[in-house]
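Excluded from the complex is one protein chain; the other protein chains are retained at their positions.
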Amino acid sequence: MNFASDNTAGVAPAILNAIAQANEGHALGYGGDDWTARLQDRFSELFETRVRVFPVATGTAANALSLAAISPSWGLVYCSEAAHINTAEANAAGFFGGGLKLVPVTGNHGRIAAEALRETLAAIQPGQLHRGQPAAVSLTQASDLGAVYRIADIRAISEVAKARGLRVHMDGARFANALARLGCSPAEMSWRAGVDILSFGATKNGGALCDAIVVFTPELTDGLAVQLRRAGQVWSKMRFASAQLAAYVADGLWLRLAQASNAAAARIAAGIAGLPGLRLVAPVEANELFLEVPSPAMDALEQDGFQFYRRSPTLARFVCRFDVTESEADALVAALKRHCAAPARAAE
Amino acid sequence: MNFASDNTAGVAPAILNAIAQANEGHALGYGGDDWTARLQDRFSELFETRVRVFPVATGTAANALSLAAISPSWGLVYCSEAAHINTAEANAAGFFGGGLKLVPVTGNHGRIAAEALRETLAAIQPGQLHRGQPAAVSLTQASDLGAVYRIADIRAISEVAKARGLRVHMDGARFANALARLGCSPAEMSWRAGVDILSFGATKNGGALCDAIVVFTPELTDGLAVQLRRAGQVWSKMRFASAQLAAYVADGLWLRLAQASNAAAARIAAGIAGLPGLRLVAPVEANELFLEVPSPAMDALEQDGFQFYRRSPTLARFVCRFDVTESEADALVAALKRHCAAPARAAE
Amino acid sequence: MNFASDNTAGVAPAILNAIAQANEGHALGYGGDDWTARLQDRFSELFETRVRVFPVATGTAANALSLAAISPSWGLVYCSEAAHINTAEANAAGFFGGGLKLVPVTGNHGRIAAEALRETLAAIQPGQLHRGQPAAVSLTQASDLGAVYRIADIRAISEVAKARGLRVHMDGARFANALARLGCSPAEMSWRAGVDILSFGATKNGGALCDAIVVFTPELTDGLAVQLRRAGQVWSKMRFASAQLAAYVADGLWLRLAQASNAAAARIAAGIAGLPGLRLVAPVEANELFLEVPSPAMDALEQDGFQFYRRSPTLARFVCRFDVTESEADALVAALKRHCAAPARAAE
Partner (left out) sequence: MNFASDNTAGVAPAILNAIAQANEGHALGYGGDDWTARLQDRFSELFETRVRVFPVATGTAANALSLAAISPSWGLVYCSEAAHINTAEANAAGFFGGGLKLVPVTGNHGRIAAEALRETLAAIQPGQLHRGQPAAVSLTQASDLGAVYRIADIRAISEVAKARGLRVHMDGARFANALARLGCSPAEMSWRAGVDILSFGATKNGGALCDAIVVFTPELTDGLAVQLRRAGQVWSKMRFASAQLAAYVADGLWLRLAQASNAAAARIAAGIAGLPGLRLVAPVEANELFLEVPSPAMDALEQDGFQFYRRSPTLARFVCRFDVTESEADALVAALKRHCAAPARAAE
């Protein structure tokens, strides 16, 4: 029973079918094909504005190249201490950004607080040219602790950012999970709330081999196109990537998949609510649970066949895949009750 | 009738099937899966030595990250003036290599000559620390003008390189085409001839969404693994990439595909041999033909429905896809006879 | 009365004389001159081991190029949160290091604690190739809060570092001040305590236009020489830089200058000891004082003609120049008594 990551899952069948169906006739390379052209239209419709969508191989590429597009190489990019870009991508942002620097800003549950950002910026004098320059903010939606920014949060942060000329990036590796949670439109959660550029995740939510960058601010497009090419992120047979993304958002598939994994996480959270000896470090608002669990209980869970990620000796992460079953969720609840509730009491 | 590029073709069905078949059960992310483990064994067997194979999204990524792995950021990397890395990848090598510099070396038909490399290196004093330092050589096999290095050529270049401590990279975007042409083993054309690291192309020869880096020199592996991660080239669902590469080399598929496109190119070359007014700028040894064609004849070919690439006002490139048909090849021969032979005579 | 920075001071006359005296005859460019050759010998004698010393224009260059020399571009470099490299150099280390990342480690008074480093490293699994890799530690001596590492501290940190294969850099912008404080030899405070490479500051302590990198680990030398060249840090008339550094360390000048500024800082610290309403945030062990001072008191000090640096609304930095006078120090003490002691009491 695998709760290690959403990327241990397979691929939604409709997406595999789309790859196969793209295999007809000849097509211009490097995105000059009809599938990629149609993808532009489809995403523009989805986001209710003209966007440019660039399929890329991974979320790391989406994040790092997005940040490099909105920050000069001497820029400071504000993010949560817990942000994936800060903890898990081998400083890809610093690399693609030519030395740009990620700067943690406080907040709760893996999120930035608008007020903390305001204070951070207030402490930096404009015109102090001997230091890095504030350039951008990156929000992880859903956050890396499984929480979700509300629309008002995003707007508040964007306002603080734009008042100082900073651009706003959203790391939407779990964009669909957050969207499913909030029940709002893609536009409301992105450009209408001030987002300039979005890492649009698909892989973690039933996708196969591509995520995307969605650009809302047109002047970023041309430079980014060249950067993607030399970053080795422009497939010559792009149609097989574009087809995946088109299938992902067709007929609400992406939202159904995200609802399923969100629901499983909520089911687990409900199942363990109120148990002594178990503490969630953040509210469960997407498909992840972060639980304080004693180390021996983690051992016991593993012996029972549960896979999950030990973030620290006392913090465990459980991620619900799009194809997790109710019985898997219930089995995890039962095991947590068995191993964690009791030993934790003993430890008190 | 599309002779514009080999990447306008679709994908060999066996490769698409392999993607679908990889969609079973759960698997560890980022290459920790069984498909990727088996791929290591399969390629090691294929190359008759223990290799490390890293699937990557594109040939540009394979080339640039390979060069960054074998050159310090102040390195000089010698290549043909016509090399893809020098002309068509937006200086990805310079970017990933932190400012490494590509330096053209002369030779014929898109190839470097060992003697020219020797002279170039002889003019650079060791210990001259105020200039870029010779670091590596990159060979494009087959070359970007459709010619193929012989084993002895590769060995001679490697010897010159290694005598000065330079490492050797092969851009094998059309490795299979060259291999099919020479009829030798993958080992003979790579590490046995001195190659340290190989960009192993699949996309141009019936692949879908991945190429690979094959490392023969073990000390390059760990650093490269980190670099790939932060380059956004490590898919979380790696199994769907590894499965493609495994299918590509299974049962000789890759060689059959390359033989087909090579044969079509040879058929066209034979068909136009001896015609006045038509000149091949390089021998046709893989699946590409580079023909001096007057500009009005190019217009006429396009009006007849032929797609190809105008490299200059008087140089046309025709590339044979793995699925080109004999009738397409013959139609091109007939059209070339019709449009090119006559006007060229007139121009004399 | 200027306590804003040690770089507001002029230059020790002996150093200016040395520049003038280097203006005789012709000399090979780019460090091929006799002055630079003699500098190698002089510093090797000073450090009691064969070193390589590279004059550079600034401490930022010394730090960033030193770190780039001991860390791969995917490296993590541990330093104090307060370190100059982390707060004040516009991420030069990230830039020259091709995206290397600075990671704060806790400790007191601008210093890293060996135990905190040990815990940080223990939390990172070797072989986890999907994240940045621990590569180096950077110690600021004296620290950016005016404290000084003891020899045992440096040794303890080096041991933790070397047990994991990390290299050790010392930012010695105020190396002389720390040395004067500890009364030990340059060797004891550097390579004998595990330091691989040193930013050797001169500017802040009576120098003019150059600092230096001192390399204790010979294999770093050749690569660094090329990097310096392309970093624009190799003067063609190097003799005029080397002469400055030679004069700086001749006849104990550097230590006398540091003793003077240290003594002035100690005099001020003694003068305000025990006063209510004034709090030093770190012990005064070199030539800097960091005082918690209410904002209105800072205004009053400025109105009295004192220049200093407001690190925050309630934290003031006072730096003693090499040529500060006792009467300047006493005037500051008097003013602090006047303005700070009383209002602070009022604020209680």
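Every chain is named by a letter (A, B and C) in the order it is written, and numbering of its residues begins at 1.
Here is the rule we go by: a contact is a pair of C-beta atoms (placed from the backbone, for glycine too) under 8 Å apart; a residue touches a chain by one contact, two chains touch by 3 or more.
What you are looking at is a predicted structure, and each value in this text was computed from that prediction instead of being measured.
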Query - Contact partner of the left-out chain, one of C:150, C:164 or C:230 - result: C:230
Query raised in the report: Looking at A:119, A:222, A:302 or A:326, which residue reaches the missing chain?
Result: A:222
Query raised in the report: For chain B, which residues lie in contact with the unshown chain of the complex?
Result: 73-74, 87-92, 94-101, 123, 130-132, 312
Query raised in the report: Which positions on chain A touch the chain that was left off?
Result: 30, 72-74, 98-99, 129-133, 222-223, 225-227, 229-230, 234
Report summary line: For chain C, residues touching the missing partner are 2, 4-5, 7-11, 13, 16, 19-20, 23-30, 56-62, 64-65, 89-92, 95, 203-204, 207-210, 226, 229-237, 240-241, 321
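In this section, only the chains that are shown with their structure count from here on.
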Report task. If we define chain centres by averaging CA atoms, which chain lands farthest from chain B? Would you check? Result -> C
Query - Computed distance of Cα centres, chain C from chain B, in Å - result: 50
Query - Rounded Å distance, chain A centre to chain B centre (Cα mean) - result: 35
**Report entry** Gap in Å, rounded to a whole number, between the CA centres of chain C and chain A
**Finding:** 40
Requested in this report: Scan chain A for residues touching two or more other chains and write them down.
Outcome: 89-92, 95
